[in-house]
Structure formats: C-alpha cells, structure tokens
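Of the protein chains in this complex, all but one are displayed in their positions.
By written order: A and B. Residues from 1 in each chain.
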Amino acid sequence: MARATTTRRKIITTAAAWAIGFTIFFPILWTILTSFKTEAQAISDPPVFLFFDWTLENYAVVQERSNYMRFLWNSVIIAGGSTVLGVLIAVPAAWSMAFVPSRRTKDILLWMLSTKMLPAVGVLYPIYLICIELGLLDSRIALVVILMLINLPIIVWMLYTYFKEIPGEILEAARMDGASLKEEILYVLTPMAIPGIASTLLLNFILAWNEAFWTLNLTAAKAAPLTAFIASYSSPEGLFYAKLSAASTMAIAPILILGWFSQKQLVRGLTFGAVK
Amino acid sequence: MATKASRSAARMMMAPAVILLLGWMLIPLVLTLFFSFKKFLPLRGDRWENGLEWVGFENYVRFVSSSAFWPSVITTLIIVGGVLVITVCLGILLAMLLDQPMWGQGIVRILVIAPFFVMPTVSALVWKNMFMDANNGLFSHLWRLFGAEPVSWLSEASLPSIILIVSWQWLPFATLILLTAIQSLDSEQLEAAEMDGASPLARFGHIVLPHLSRAVTIVILIQTIFLLSVFAEIFVTTGGAFGSRTLTYLIFQRVLESQNVGLGSAGGVYAIILANIVAIFLMRIVGKNLDT
Partner (left out) sequence: MGKIELKQVTKRFGDAEVIPPLDLTIHDGEFTVFVGPSGCGKSTLLRLIAGLEDITSGHIEIDGKDATTLVPAKRGLAMVFQSYALYPHMSVRKNIAFPLKMAKMDAAEIDRRVEGAASVLNLTAYLDRRPGQLSGGQRQRVAIGRAIVREPSAFLFDEPLSNLDAALRVGMRMEISELHKKLDTTMIYVTHDQVEAMTMADKIVVLQAGVIEQVGSPLELYRAPRNTFVAGFIGSPKMNLLTGPEADKHNAHTIGIRPEHIDVVQSDGVWQGTVGVAEHLGSDTFFHIHNTGLAETMTVRAIGDVSLRHGDTIHLSPRMDEFHRFDKAGLRIA
C-alpha cells in the first residue's frame, strides 16, 4: 500500500526533481536555443535566453557548407543496418541460450560480453588494414559489419534476458502443435518478445548512431556519418557557437525525436534488460 | 526441454553469433600480436606484403619505457574510476528522488535521460566550446558575474572537466537502472523494517542498498566496458594534451598519428591485457550476480 504523502512534501520533491532534471537537460536546451541566435548573440555577455531575434540562418549555412542529408543518410544506413543485422543473428543464439541452456551457456554469454572489453584501439590497425585490403575503407558495408560485431554481445544479452521471461511451456506447446523450429520462432517466440525486441533494436540503434571510434577512424568522405559531420566542427569553426549549435542540433535531433516517441521501449531498453 | 534434436538445433543457431565473435576477436588479435613484434612504419615504406623486420620485444620495451605510458594508464583509471563513483553515487540519490511521488514524473524522467542520446562528439564539442571556453563559455560568464577570473577548464583542469562531460553522458543510464531496481523493491519489506523499528537511515543501509547491489554491479560492468574505450570526448576536447591522454588515446596517436604500427600494436597488447585484468575482475562479480 502506497501511503498518502503530504502535499507539502510532494511540492518539495517536485521542485527538487524538476530543478535537477532541468540542470541535467540544460546543455541540450542551451544548444538548441543557441542554434537560433546570431553569432553575436551567441557569445553575448550576459547571455540571452529567450529574448533574441530567432533566426534559421545558421541551419542554412551549415547545410550549405556540408551536405547534411548525406551524413544523415549514412548514419541511418550504418546504425539501422548494423542493428537489424545484429538482431537477425542474435535471435537464434538467444533462443538457444534461453530455452536450451547447457552448462556452458553462462560461460558463452560472459565470453561474448568480454569481447566487448577488447579495446578497439588495440585492433584498430589490423581492421584498418583488412578494410584497405578488401577495398572497404570509407565504405558503409564495413561499418555496418563492424558496428554489428561490436553490439552483437549486447544484443544477444538483451534478447536472452527478454526471452528468459517467456515460459518454456508455450514453446513446447507450439512444438506439440506441430510447429517446426522456424515456425516456433517466427509465430510464437518473436511476437511474444516484440516489446523486448523493440527495446533492443532501439537501444542498439542509438549506440550505433553515437559510436564515434570506428566511424571516425574508418571513414573519410563517402561513408562518413553524423559523428564525422560534427567532428569537422571541432576547430576552428567550433568558435562560431551558433553554427556549431545548429550542426549539433541537426546531429542529435533524429535520436531525440525517436526517443520522444518511443520512451517506454527506450526506458526498458536502457536497462539493457538487466534489471526488471 | 532438452531433446537431442533441440540441443543440436541450439548449437546450430548459436553458431553464427559465436563464429562471428570468435573471428572478430581472434583475427585482429593475431594480427596485432604479429605486428607488435615487427618494425612497421608505413610512412617509411614498410609494406606487409614485402615482409616486415622482426624486432622481438623491442616495441614492448619501448612502449613501456616511454614517459607517456604510466601516466596514460593512470589517466585511464582515474577517468573510469571517477565517472563510476560520480554516476553511481549521484545515480542512487537521483533514483531515490525520482521514486518519490511528484507531479510530471514522466517529463522529469525524459529530461534526465536525454544526455544519453547525445552523440559523444556533440556533447564534447558543446561542453568544450559553449560551457568551458575561457572567453565566451557559459562558465566564464558565470565566473565573471561573481567577479572571479574565468578558468580555461580543459587545459587547467583537464581531467575533472573530461570526467564531468563523461559523467553527464552516463548519469542517465545509471539513474535509470537504479530507479528500475528501486521500483522493484517490495514495499512490504520496507514496511516490515519500519515496524521492526528501523530508522530511515537503517532502512536505506540494510534494505535499499543490498537490494540495489545487483543493479550497481550491472551499472559498473556496462559502464566500464564503454568507459575503457572513451575516445571521442578526448579526441574532440584536448586531443590528448594537458595530461588527459588515456591508454586508448596514446595508442591511437602511435598508430594513426605517428604511423608506428609496431609500437602501437605493442601498446594495443598492453591495453588488451589491462582490459582483461579489469574484465576478469568484473566477470567474477557479474557471474555470481547473474544467476540471482
């Protein structure tokens, strides 16, 4: 039974929580606001918050300078491709681990996670060389594959924890009902696990979207996603705050909007399925 | 459910993931090991198809004896440790606050989660220029407002600044996991403790904290995995200068900036060893916690 809380206490917690929430969100809010200012207003001291001449000029300039749409498209392809590919490979593996566990299942799972600890930089040059040899440097295919491999352990782990919540009896029922393995996974397991799969897709899409080691080091122009687009603003253009803000907003907006519309799955996904 | 048929099906279905990850782990690892024993300077015309000169452990010795090595290890540990401490502590406090009844909980939650969705490059750039810049950054405006001399954060206090940026990105994750864990705490347990005469502090120490231990382990595990390879935040802000060069970054510089692949590969092997030490340590804890 939840106890009735006094209104006064609720007011205090509300105020504290909003203040902290606002503080944490502030850098993002400030970036978005600044993107609509002129360069002069962007650096004015004291800073202006809302009462400035709103302008879209920065966006126009950024778009003109670097072709935003091309970076955006690369990001979508790389993040989307790697996540979907990863889930396709991980679903059967997670099925095995969740429903036909053996003594080694846990070891395999931990080993998979441990490959994530392999420092990327330790293997950067070999991968770099392999990409050159295969003619895949600065290609979206290479990044799709690499980001898929990087996130695969997390995808397997998340799906495994979601699948484990599904009672094995239901899959056995499907088997008794004459479903083949493929049908069992396609018609029974997958539909039942849709919320979990959605969370997994969403979270790993975001992780892949924000990945900034391989995307920065293995692309030049052709396949460069938004991480590279924004890295090109490090200097000296970074000192033009309004333009930097516009570019930043353009880089994070797709994910923020996606996050806004799929909060529930995201919150679930953000816990990596590890905590219920 | 374990018939021979289902077990062999299970092996078949696990195979692609296992083989891919095994390849992903072994092929580059073997190449890195191979290069680490060679002199390999692509800019000076070394080509691996022409064969490379075997130099034994020279790269390993040179990498460790370089004055940059130990500081980079320590920097790495400080950043990982600092971010972990900040995110776990603040995360617990924030999670407990968010668990209280309030108006607009959903919106506050979105505000708190938002930083996780921001690309590391973006967050690094925004913090570096718009907040930590000594001339026009928001912090310097604030400092001047109080009559203080603005600080150029990233050169004078580079590590705390980087820890702040990275913590800002990871606090949402820690908070959310801990919040979920707190919400799963059976309120009857707390009420029973209250009936038994436990003070709020005792209830926190004896019931809430132990209940959170699994969630804290998971936060530490997952964050460590990501934090050991923090790259973009340093690449964009200091470029490794002002004592902010982590092991990852040092190797990056050797391999890509000075194009000394042999030396960088030796460094890579060290990084792998460091990661494995941390990994073994973590896997022990997590392996124990994963069953419950």
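Note that a contact is a pair of C-beta atoms (placed from the backbone, for glycine too) under 8 Å apart; a residue touches a chain by one contact, two chains touch by 3 or more.
The model shown is predicted, which means the values in this text are computed figures rather than measured ones.
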Partner chains on view for the chain not depicted: A, B
Identified contact with the non-displayed chain, of A:20, A:108 or A:188: A:188
Hidden partner chain, touching residue among B:5, B:148 or B:209: B:5
Residues in chain A touching the chain absent from view: 167, 169-170, 172-180, 183, 187-188, 191-192, 194
Interface with the unshown chain - residue positions in chain B: 1-5
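In this text, only the chains that are shown with their structure count from here on.
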Footprint of chain A on chain B - complex, ascending: 1-2, 6-7, 9-11, 13-14, 16-18, 20-21, 24-25, 27-29, 31-32, 35, 48, 94, 97-98, 100-123, 125-131, 133, 136, 138, 141, 144-145, 168, 171-173, 176-177, 180-181, 184, 187, 214-215, 218, 221-222, 224-225, 228-229, 231-232, 235-236, 247-249, 251-252, 255-256, 261, 264-265, 267-269, 271-272, 274-276, 278-279, 283, 286-287, 290-291
Residues on chain A engaged by chain B in the complex (per definition of touch): 1-2, 5, 9-10, 13-14, 16-18, 20-22, 24-25, 27-28, 30-31, 34, 43, 45-47, 89-90, 92-93, 95-97, 99-100, 102, 106, 108-110, 112-127, 129-130, 149, 152-153, 156, 168, 171-172, 175, 181, 206, 209-210, 212-213, 216-217, 226-227, 230-231, 233-234, 238-239, 241, 244-245, 248, 251-252, 255-256, 259-260, 263, 266-267, 270-272, 274-276
